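What follows is a single structure, and I will ask about it in a moment.
Showing chain A:
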Amino acid sequence: MRIGFYPGCSLNGTSREYNESVKALAKAFDLDLAEIKDWNCCGATAAHSVNKDLSLSLPARILALAEQQGFEEIVVPCASCYNRLSVVQHELTHDEALKQCVTDILEIPYNGTVKILNVVQMIEKYMQDKIEEKIVHPFSHSVACYYGCLLVRPHNILQFDRLEDPQSMDTLMTKIGATPIDWAFKTECCGAGLSVSRTDLVAKLSGNILKDAADRNAKAVIVACPMCHSNLDMRRPAINSYLTKPVDIPVLYITQAIGLAIGISPKELGIERHFVTVNLN
Partner candidate 1 sequence: MDNITEFEPKIVAFVCNWCTYAGADLTGTSRLKYATNFKIIRFPCTGRIDYMLLLKAFAEGADGIIVSGCHPNDCHYTSGNFHARRRWVVFRGLLDFFGIDVRRICFSWVSAAEGGKWADLVNSTVAEIRELGAYKEYQKVAGYLEKEECNE
Partner candidate 2 sequence: MENSESIPVRLLKQTGVDVTHCYQCGKCTAGCVLASEMDYPSSYVMRLLQTDDRENYQQVLHSNAIWLCLNCENCIARCPMEIDIPKIMDYLRAESLKAGYVNKKAKPVVAFHRAFLDSIKYTGRLYEVGLVAGFKARTFRITQDLKVAPVMYLKGKLNLMPEMVKDLGKIKSIFSKTVNNKNRENK
């Protein structure tokens, strides 16, 4: 079936390997992902840090476009975009006045009928029961599943997994032969939007996360969010200068981990785009 695909900005830039791996996975499970035409940025943290209406309008336009282009369901791999879109959809459904004023701004009809899936939900819905049979190289490593903030919170809106110590990614990892570790930083923030403006803080927060994962000898950190990835991966030099004892633990997207397990080539999954080289096994 044809499902809408909203890559979001980072998946076309800094995190294109995420984009590639999602598409590769979709292909392998013959899932037809069609990019939403003429999509715009969701505004991310910047928008709602500065202006409420803007932070509502930008995501609303994306959802409106999706409706226009006849999608019932859209996949949003970027946790931040997923969060923004879901929150906006929720707010507009629960506030008619707000909905009206936003549609006025958009000048295109918005009903808020599109179902929004994050990557984990996509895998759970369309792939998980087929994963086992496809496995060629079991991903037999101990992994730390890092959910970050935006995938699970706010819980009352997203209703995804449980709030503390979520399990969905761990379950998927066990399916591909990995052993997820029980650790403490599953949902602690990595520093997100401060990546550029306050690299020092990001180094600290991401550092604590990686340290705990390493201390519990995880061989890889599994993520489902480009921001988490770029902070944990790209910011590694800064992180290691913050940490007394540097860590070289690679950070993979859940789509990459599964991709590798079912035999998609590292190239196709954009593994080599990582800053921290991935040499597992």
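The candidate set was assembled so that all candidates are chains of the complex that A comes from, given by their letters.
Here are some notes:
By definition in this document, contacts are C-beta pairs under 8 Å (C-beta built on N, C-alpha and C of every residue); 3 or more make two chains touch, one makes a residue touch a chain; residues count from 1.
Everything numeric in this text was worked out from a predicted model, so none of it was measured.
Among the candidates 1 or 2, the one in contact with chain A in this complex is 2.
Chain A contributes residues 9-10, 12-16, 38-41, 43-55, 57-58, 61, 98, 101, 104-107, 149-150, 153-155, 163, 187-189, 191-194, 196-199, 201, 205, 234, 237, 272-275 to its touches with candidate 2 in the complex.
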